[in-house]
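Removed: one protein chain of the complex. Kept in place: all other protein chains.
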Amino acid sequence: MIGIIDYNFGNVSALCSTLNELDLNYKIISEPNDMENISHIIMPGVGSFDNVIQNLVSSGLSAYLCQRKDLKVLGICIGMHILGDRSEEGIMPGLGILPGTVVKLENKLRTPHLGWNSVKLPITSKLFQNVDLDDGFYFLHNYMFLSENKGNDIAFTNYGQTIVSAVSDGRIYGVQFHPEKSGVNGKTLIKNFSEL
Amino acid sequence: MVRSRIIPSLLLKGEILVKTVNFSDRTIYVGDPINAVRIFSELKVDELCLFDIQKRKQGLSPNFSLLGKIAKNARMPLCYGGGIRSASDAINLVNLGFEKISISYSGVQDCSVSIINDLIDKIGGQSVVITLDVVRIIENGYTLYKVRYNNKNKMELYDLDGVLLILKQHAIAEIIINDVDREGGNIGIDTELLEQALKGIDCHLTILGGAQSHSEIASLAQKYSPIGIAAASVFTFTGKHRAVLLNYIK
Partner (left out) sequence: MVNKQIKICTNCVMDSTDPNIKFDDNGLCDHCKNYRSNIDPLLNSMADSPAKLNSLISDIQDRGRKCEYDCILGLSGGLDSSYMLHMLTTKYKLRTLVFHVDCGWNTERATSNIRKMVDVLGINLFTKVVDWEEMRDLQLSFFKSGVSYIDTPQDHAYTATMYYYAKKNNIKTIINGGNFSTEGVRNPLDWLYHGSDLKNILDIYNQHSTRKRLDKFPLSDIFFHKIYLNYFKRIKVVKPLNLIEYNKKGAILELSEKYDWMPYAEKHYESRFTKFFEGYWLPTRFGYDTRKVQYSSLILSKQLSRRDALAKLSHLSLTDTEIKIEFQYVADKLQIDTSELRHYLEMPKSIYSDYKNRAAIFGIGSKVMKILGLEKSVKR
């Protein structure tokens, strides 16, 4: 079953609707006790780094998620950022389960990176199967994830600079865009994640 | 590179959608917002804006219950404006499924400019949008753009460039220019206004008001890419009798 982490900063409702349409069973997770029978978790996110981390720490989920090495994880936007070690956006440490730091976008173009953008994959990825890469996804962010291990970078997007639009170590996935608001492509990606 | 965003704009009055002309009290009945947003989602629109035209005037908070039901059916990003007075309003809306929260310049003036940083702090600058109601005055033969503030039935006008300069100091995501004079008029988007605004800001711009046709929108979207072109009448009505029939650009 899929668990959607509810840390009061996320588009839980849109994710729930998408999972309903895909006929996938899910549960809202507020604390470690909710985690029974969960194989995949989604970390949603619109919000700021410190607020989200604080919420996870208080609920006990922060420590819990760091221990569970069997779960498939999908972090979305801020949910992706908190997977790393730290962020320029805040002062709290990240979960550290996917080594990397979060840095501010360069000021080359209008900020934030806002709108629909295409995605390029250096090699194929199951997460992006059947996705129209040119159509891409919806992005809305000021900060981006820099992996420590460049081998974890699985998708890129161009916005005045190369932005890492998805990362993965094979178990943990992070996407910079918002699949829950990216129409058909987003729904396909979430379906692919559920089948990993 | 990001593409331009073409954005249907809907007005909420109470629990139903309406369309106004020049912000007047005369409204055309458009119907149920839940079904309308679902239709636009199925039409695969880039984004959608929803503005509540009464909440600020009435001093009321957003109708969170209705907005939650509306947002559930949207597979595209949503922006909501109307009656936002605090960061907790904004947090509620984000949790309900709105990616961007708009506060009007009038709303900013009501609360004080510190609300902008408050919102940025709590929901992140990427989700904060300021909407400016822009009108024109003629001074010494020149057309000047002014941002309108309805201050308890007294109208105050501020120089557009001045307002944009103030807003530049805040790391917001987007400014929506609401062309009051052209609203509902179908006489074409004012590209001079658009260009002047683009020069004055570092964040993203969306222009709303006056769009005539799908082809005009497509052409401006391409010329000024990346930009947001929002429209209400064009995506709501069809034909000379202005029959309500929601539609979108192909």
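Lettered A and B in written order, each chain numbered from 1.
As a working rule, a contact is a pair of C-beta atoms (placed from the backbone, for glycine too) under 8 Å apart; a residue touches a chain by one contact, two chains touch by 3 or more.
The model shown is predicted, which means the values in this text are computed figures rather than measured ones.
Asker: In the complete assembly, which of B:R5, B:K55, B:K72 or B:K100 touches the absent chain?
Answerer: Candidates B:R5, B:K55, B:K72 or B:K100; residue touching the omitted chain: B:K72.
Asker: For chain A, enumerate the residues touching the unshown chain of the complex.
Answerer: Looking at chain A, the ones touching the missing chain are residues 20-21, 23.
Asker: For chain B, which residues touch the unseen chain?
Answerer: 15-16, 29-32, 34-35, 38-39, 42-43, 69, 72-73, 238-241, 243-247
Criterion: only the chains that are shown with their structure count from here on.
Asker: Roughly how far is chain A from chain B, going centre to centre by Cα mean, in whole Å?
Answerer: So the centre of chain A lies 28 Å away from the centre of chain B.
Asker: Mind listing the chain A positions that touch chain B in their complex?
Answerer: Touching chain B: residues 8-14, 17-18, 46-48, 51, 78, 110-117, 138-142, 158-159, 178, 180-184, 186-187 of chain A.
Asker: Quick check: in the complex, which residue numbers of chain B touch chain A?
Answerer: 1-5, 44, 46-47, 68, 71-78, 91, 94-97, 99-100, 121-127, 171, 173-174, 201-204, 226
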